[in-house]
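Of the protein chains in this complex, all but one are displayed in their positions.
Here is chain A:
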């Protein structure tokens, strides 16, 4: 575990997002869904992107692959192996989508084409992105289905999506996404629609695949438990902005942003039965009603006057931890150093 950590820290970043801003609506009165997000991802790293609904996690993923244009606008830089994805044309992006960067979705029930057998949907990706011959593609499809844990893979190639359960469909989705051996997998709440035991299996699968293929993963979720279970690093988003980021263990052990604390506090641990569960009071602001200062200020227990008027500027401290807060909880760094 420790070895892996040091190893990961030494590797260069494959994906570097700088000041990503994604907005919709009219130019003069834009609705900003992602506001100045920065994030860096190393090869083989699993990065969790956490936040409530509407915090801009999914839009961030979609921005990376250029899926929100032409309706939305993407600003900032998305550096993938030295190329700025935000500035690429649709045609150039098409060559990267599916081949270098793949994506899986929240709803395995609807993310597969209902009219094509799953074998065909896997070989289709192989045909589009690899030079394999027909027989090799078929063999590879069986190997992939087998690898993602579908029993009797060969016999199931001809089956249609409706003949699989939700968890199995998500495995099929992963098999399709992995067919072209992408270096980055964007997983948009891949386990949200699944029950907890299946959720755990899928997460373990993603983890082992990432290690096996040296593939990086950005895992969007609203579940801190999922992050704790499988992510190397985590970024917490609120209202389209980054609150806090850092190595998962550090962030969970000593959260500094009040929102992160609230999120962690919301996980019931050792609570007696029938006691009310904690939840952060209030609701996230809508796209059109973000406060001028810190987005979390109206719900924040630590809010100062400055929080309401000024956006906190993200800063990076020792240990690779990022934080955007005017009045953070005291961290271990300040206490010990």
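Here is the rule we go by: a residue touches a chain if its C-beta (ideal position, glycine included) is under 8 Å from a C-beta of that chain, and two chains touch if they have at least 3 such contacts; residues count from 1.
Please note the rule applied: contacts and distances are computed from a predicted model.
The chain that is not shown carries the UniProt protein name "Peptide/nickel transport system permease protein", picked from "Peptide/nickel transport system permease protein", "Ferredoxin", "Tellurium resistance protein terZ" or "MerR family transcriptional regulator". Residue in contact with the omitted chain (choice from A:15, A:78 or A:96): A:96. Note that of A:23, A:40, A:63 or A:125, the residue touching the chain absent from this view is A:125. When you scan A:173, A:209 or A:324 for touch with the missing chain, the hit is A:173.
Residue A:67 is the one among A:67, A:249, A:264 or A:287 that touches the chain not shown.
Touching the chain that is not shown, out of A:19, A:110 or A:315: A:110 (per the contact rule at the top).
Mapped onto chain A, the footprint of the missing chain covers residues 65, 67, 94-99, 102-105, 107, 110-116, 124-125, 128-129, 151-152, 155, 160, 162, 173, 176-177, 180.
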